[in-house]
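With one protein chain removed, the remaining protein chains of the complex are shown where they sit.
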Amino acid sequence: MNEAKLNQLLNDVRSGKKPIAHAVRQLKSYAIHDLDFARVDGHRTLRKGFPEVIYCEGKTPAQVAKIAGTIVKHNDNLLATRASQETYRAVKRVLHRAKYHEAARCITVVRKPAPKRTGTVAVLCAGTTDIPVAEEAVVTAEIMGNKVKRYYDVGVAGLHRLMAVNHELLDANVLIVVAGMEGALPSVVGGLVDKPVIAVPSSVGYGASFGGIAALLAMLNSCASGITVVNINNGFGAGYAASLINHLSQS
Amino acid sequence: MNEAKLNQLLNDVRSGKKPIAHAVRQLKSYAIHDLDFARVDGHRTLRKGFPEVIYCEGKTPAQVAKIAGTIVKHNDNLLATRASQETYRAVKRVLHRAKYHEAARCITVVRKPAPKRTGTVAVLCAGTTDIPVAEEAVVTAEIMGNKVKRYYDVGVAGLHRLMAVNHELLDANVLIVVAGMEGALPSVVGGLVDKPVIAVPSSVGYGASFGGIAALLAMLNSCASGITVVNINNGFGAGYAASLINHLSQS
Amino acid sequence: MNEAKLNQLLNDVRSGKKPIAHAVRQLKSYAIHDLDFARVDGHRTLRKGFPEVIYCEGKTPAQVAKIAGTIVKHNDNLLATRASQETYRAVKRVLHRAKYHEAARCITVVRKPAPKRTGTVAVLCAGTTDIPVAEEAVVTAEIMGNKVKRYYDVGVAGLHRLMAVNHELLDANVLIVVAGMEGALPSVVGGLVDKPVIAVPSSVGYGASFGGIAALLAMLNSCASGITVVNINNGFGAGYAASLINHLSQS
Amino acid sequence: MNEAKLNQLLNDVRSGKKPIAHAVRQLKSYAIHDLDFARVDGHRTLRKGFPEVIYCEGKTPAQVAKIAGTIVKHNDNLLATRASQETYRAVKRVLHRAKYHEAARCITVVRKPAPKRTGTVAVLCAGTTDIPVAEEAVVTAEIMGNKVKRYYDVGVAGLHRLMAVNHELLDANVLIVVAGMEGALPSVVGGLVDKPVIAVPSSVGYGASFGGIAALLAMLNSCASGITVVNINNGFGAGYAASLINHLSQS
Amino acid sequence: MNEAKLNQLLNDVRSGKKPIAHAVRQLKSYAIHDLDFARVDGHRTLRKGFPEVIYCEGKTPAQVAKIAGTIVKHNDNLLATRASQETYRAVKRVLHRAKYHEAARCITVVRKPAPKRTGTVAVLCAGTTDIPVAEEAVVTAEIMGNKVKRYYDVGVAGLHRLMAVNHELLDANVLIVVAGMEGALPSVVGGLVDKPVIAVPSSVGYGASFGGIAALLAMLNSCASGITVVNINNGFGAGYAASLINHLSQS
Amino acid sequence: MNEAKLNQLLNDVRSGKKPIAHAVRQLKSYAIHDLDFARVDGHRTLRKGFPEVIYCEGKTPAQVAKIAGTIVKHNDNLLATRASQETYRAVKRVLHRAKYHEAARCITVVRKPAPKRTGTVAVLCAGTTDIPVAEEAVVTAEIMGNKVKRYYDVGVAGLHRLMAVNHELLDANVLIVVAGMEGALPSVVGGLVDKPVIAVPSSVGYGASFGGIAALLAMLNSCASGITVVNINNGFGAGYAASLINHLSQS
Amino acid sequence: MNEAKLNQLLNDVRSGKKPIAHAVRQLKSYAIHDLDFARVDGHRTLRKGFPEVIYCEGKTPAQVAKIAGTIVKHNDNLLATRASQETYRAVKRVLHRAKYHEAARCITVVRKPAPKRTGTVAVLCAGTTDIPVAEEAVVTAEIMGNKVKRYYDVGVAGLHRLMAVNHELLDANVLIVVAGMEGALPSVVGGLVDKPVIAVPSSVGYGASFGGIAALLAMLNSCASGITVVNINNGFGAGYAASLINHLSQS
Partner (left out) sequence: MNEAKLNQLLNDVRSGKKPIAHAVRQLKSYAIHDLDFARVDGHRTLRKGFPEVIYCEGKTPAQVAKIAGTIVKHNDNLLATRASQETYRAVKRVLHRAKYHEAARCITVVRKPAPKRTGTVAVLCAGTTDIPVAEEAVVTAEIMGNKVKRYYDVGVAGLHRLMAVNHELLDANVLIVVAGMEGALPSVVGGLVDKPVIAVPSSVGYGASFGGIAALLAMLNSCASGITVVNINNGFGAGYAASLINHLSQS
């Protein structure tokens, strides 16, 4: 029920066309029923600025394909993360424009690209094995209309690699920094820039890295200011938050 | 060494006033020595937009007072967090304008207020015992020039309290959400707004809350998009990051 | 040894037929031997109201089939949880009425349905990947004679989905709420109803969800009252406890 | 806003007394504003059947006294948990009927006792050091109108103590079982009764009990059916849930 | 070097046959070199009463076969634990008397059975899935010359099963109690007997059993006296310790 | 009810003095009521060979004194562990023979010493700070009638200290080995003797010793055979189990 | 930019050939641009004394082969760790001198062997299953020009095995000690030698060894002095650090 319908209902009440008891019941469920319906026709886009994103892990290819089809019916674009090749093929059968981003393990459908923003999202990662997580962030930020620049393999064991791109980093509106192992990169980057840094711990490492816990804890305890953290390997979450942040600069 | 001094030095070289060997040595140490010295006179402000913030825990009142004095000598404003009453008194003796924010346990000195931004930072907390953490965020965001609105005691056990302020929340540029125990509030807030949400787990709770770990994990695993997380009880970190984000809307 | 036999024994003592030393020994083991015998003839049903349930994980299909056969010999109904297709086929060979619930991974045999109760058990889950756990709860509650209503995919990232069924939830006698990731759904549901809520953490999630620990901790720390928790993925335990609770309303 | 007021509003609309635009705004905020106000005047009682309970830890005596005063203004009864003697004195000054339950560390005000139910809540604990937690459950269940029977110091190291009260336990509608250390008591009790058992891990123990984690894990993994668990030392939560369960038998 | 050889050496010194410098060197390495050599010729048997036991996990079948061959060359009997069928076949090729205990996953070679002791080692387990661990204990205790009695599937959810064998348990010299999930069985058994109880946590369970941690913690925190604990699934360790204890009764 | 009373009852039945219905009721509750009563008059002594031991932590001095008085009324000896000086004084007022073992923090009352056994319990500890735990084991083993020999400060960082007493260790029937930090001592001792070793992790250490977890894990994973483990700092448990083991050698 | 180029630049400034604004910019990026260039031409060798080592886990064989080719183009030698047979074959195709160390899972290319040092690195391990970790350390230390001596299977359960090589250990400059399970070996070795000991926890073990955590904690808490620790299974890290230490003796 939108504002117009609500006016109609109240006019019906005033004119006596609708019995008061009836109106009471209808009004009670107003916010809810309307939102509920919105679930299938695009309310998420309205509320969050982007349609529901499909997290494919634990869903069958058929389930993903069906959900993807429903979303695309009511929205311009689609993003599905943690998708296998098999899931991609199932989606492709339903949505011919579907594209698979192999490194990022993402599926996208872009029918009407989001308007490109002027600000930049910088995506850094410490090592080459962090790239899949970084790419998930890139694909997410790009489909949401952000300009993205990649700075990969700039870990702290060779600081000069980071220093070499220092000036470019200063130009970004928001920085996503992916690192596994000791997760030190966000602290160093956070000390160099005056923009928000989103730290993404990756599960790269072994032994006492505990699947990314070491990096996660390091990032949560960063001595540099302006750093916030997302879940281990959560490239999507970082890309999404970075997009929300970047969009502020143009609102 | 600032840009002006660097120009001066190069002019001295060109004019022959400064021997080249001397200039080489001075330039070599430029970024570094200058930065090092800048540590006390304002380079942090240059690099990060705000002078070094003093984390008082583990420092004696005398140490804090001395550091505070040095910072204020070279900067307009000062923020010291996790400060006891005793530390405040020590600082007060040195800096007469020092003000103590009891709930937030912060000391501030404001000689030249940061220019007020137009966007708003919303600070929410789930329960009354979360207020000290929330207030640390408020004090931090305010001294950095942000307009802050508080929404306290809006935990998910009584959703209507949150719903009552739903429309106001939609107006904020960035939201800080503090919660202990099960840490569910950021997920609910994140589902309602299309702006970045910074989740702050608090150590409020007992037993299996493990001093805030339960809330921290919940926030890292939030099913809502656009949420990033800071350390347990890190109101300062949230306020600082929120300020960096909010400043984007005006740059 | 039942009451009759005990009277007989004491009569034998009084009449001198049974030597006192003999009776002493026999009486000492009384409660125990009797209970032991009950183990094979249905004492569990007597004591708990439902025969032993087979947890199939770690048992061979042959073992399960044999135990299932023994239970059905002495009881009307059977429930086996965490059963693979292969285990089902082994049971099916022995018990032709056996039925496999694929989503729930349960085997049931119902020879004499439990009398249907009037109260309702509501089973909610946050996302589609939580459904297997929810279904295990459903199958358990149903075979124990409860009317069950499902409310799936009502996670807190889109509260309106939950609000849309709010009134129905108020009609349930007991609610089972399954959620992975941040496990926030039980807190929100617990704030809306005045009936017992059984929270089931699921292992859905990745990274810092730690296989369901995040959700488990969140649920244990819920700020809403009336919530109790079972083990991660323990749909059966939730269904069983819900049944015991629901049966109170008719006793 | 209650049903009556809602009817009034709609009558005012029909009669033209209230402009439609005005009504739209008022109706939009209906559920929320009303609920929000209800927070202080009794909506919690309406929704959950008992007014908000004050968790005193982390609140000053003055804060607790103020909240207690507000609650009692709109409700018949009051429960405050984890209250120190000092907090009690602060409340006593405001509410002369306030009573302190020393073992339970609870404050109660009972102006109009809840109607006593016929069913019984049994509260068991393994050792004498578990009694404070058990008493918190007792006080909670009693103020909510339940008949409570205590069975203390019946730990599994001397099973006969439990066996001696076995028959009485079978008469309870719901059982609360508190245990620290290895937390085995709920499993044994759960094997004996056919009613819901709420297990409460206590922090009693040392070394590898890890402040109650050992007991918590044991209870979550209980091999007996019908057991659900609350947070470590959460006597209140157990008493509250037990009350909701027990009330079913009379609804 | 044994006592005889040491006497010889000293005689050689006295007679001047062995230069003092030479003897000094030889004596210095005496305890060590001799023990080192003993590693292959049976010193472990001398020191511990049983030859080295092969833990097969992480060793190739060929490695195990080679070590087994060496041990059997110098000892009467052999025990290899955690052995796969494949490893067994490799050993069988070298040692034709080798026997595979499938449930226990052990290989034994018995050329000269250890003299049977009169005391009994009782081995209990809570459920059928604990049997492999229990059997490893049985095989270990038996090859070391102990009479073993099994009491399987006597978990605390049906106490009468345990009570039925109570009297037999009182006759054992030492009891091994295997349990997974909540690990409560050793506490109950420990409350009934006045003999040492060795508790073995098994990894049976799921979710918050954390691969046996829940049971391990429960056992370490047992409120019953006389209980000691071994590593998760360490049936061998329990059988070995039980044997050392049982042998005391005859020494 | 003891054996004599049971004979009396049956004689009363035979002679017709006691009606059968009456006897049935009495006998039914026999094991239980009698055991229950036995809790205060000595059944624990009957069942376990030693009266209940008081764990003082979490009990008030008054509570301990009262329990101690009751135990001593029905038993020859008393042991109370984790007792403060204050608790001791409270007990001393009631029981004039009470003795305080300061290092062990134990209270004992010995009215009729347990008969001394011939076998020896060896108690070792790695460092001087482990002595309180070791002494708790010593006091426990001694009051239960064991000869104890102490070997303190024999940690593995100076192996020769251990080697110097190697021969004496071989004479012990059972060895208790206390160690904090890396907990390596039991492994080394276990490699030298052919008797059961009870390892006691102590909380001595800092940082990554995690209050004894490091030592506990090391002991559970010992590569030496014949080692079992008790809870962190549980000197009592080790002494008790050692006593049960040592008593086997004379039964 | 080297010193010569810096002099040139300053001369150009003095002579007016280079505008000051231009020089400012160039000087600002000085340290960084130079280091960046070093990344591709051998700067790591310059800075650390050995070219970048490839950690193969998580990289495709093709990626490793490409990186290996680039490194060898600019360096004499190559080390790649955690390499599968498949990765080796990919590297072999590009670098014909590549050699695979199967036990160590390392690939090496040695075109110009590092000059052999006189001091020795001793590599010890507790059991045969620790050998892969030990071998990784050996391969690393050898390619960096160290003489290595192996002492395998010298765990503390049979101390004499260690004592037998005691004198040789005293000759080593630095000792690497690998151990899983309870990780006690480094403590014992550390007590015998006066040289630095690098402890390497291995993941050998089961149950409460938690994949090497037990050994890691033990080593961090070692009561012996002079011990430092690397990550679980990090043979490479130990070999590398040992080499840096050993090289000191000749610098």
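Read from first to last, the chains carry the letters A, B, C, D, E, F and G; within each, the first residue is number 1.
Please note the rule applied: a residue touches a chain if its C-beta (ideal position, glycine included) is under 8 Å from a C-beta of that chain, and two chains touch if they have at least 3 such contacts.
Nothing here was measured: the structure is a model prediction, and the numbers come from that model.
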Check: What shown chains does the left-out chain touch?
Finding: A, B, E, F, G
Check: Of the residues A:Q8, A:Q63 or A:N221, which one touches the chain left out of the display?
Finding: A:N221
Margin query: One chain is left out of this view; which of G:V13, G:A137 or G:I198 touches it in the full complex?
Written below: G:I198
Check: Thinking of the whole complex, not just what is shown, which of E:L10, E:A62 or E:A103 touches the missing chain?
Finding: E:L10
Item checked: Residues of chain E (touch criterion as defined above) contacting the omitted chain -> 3, 6-7, 10-11, 13-14, 16, 20, 23-24, 27-28, 30-31
Check: List the chain B residues touching the unshown chain?
Finding: 29, 31-33, 35-36, 38-39, 43-44, 57-59, 63, 201, 203, 211-213, 216, 231-234
Check: Please identify, in ascending order, the residues of chain F that touch the omitted chain?
Finding: 128-129, 158-161, 163-164, 166, 204, 206-209
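FYI, only the chains that are shown with their structure count from here on.
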Notebook entry, point to check: What chains touch chain B and also chain C?
Noted result: A, D
Next item on the list: List, in ascending order, every residue of chain A touching at least 2 other chains.
Entry: 31, 216, 231-232
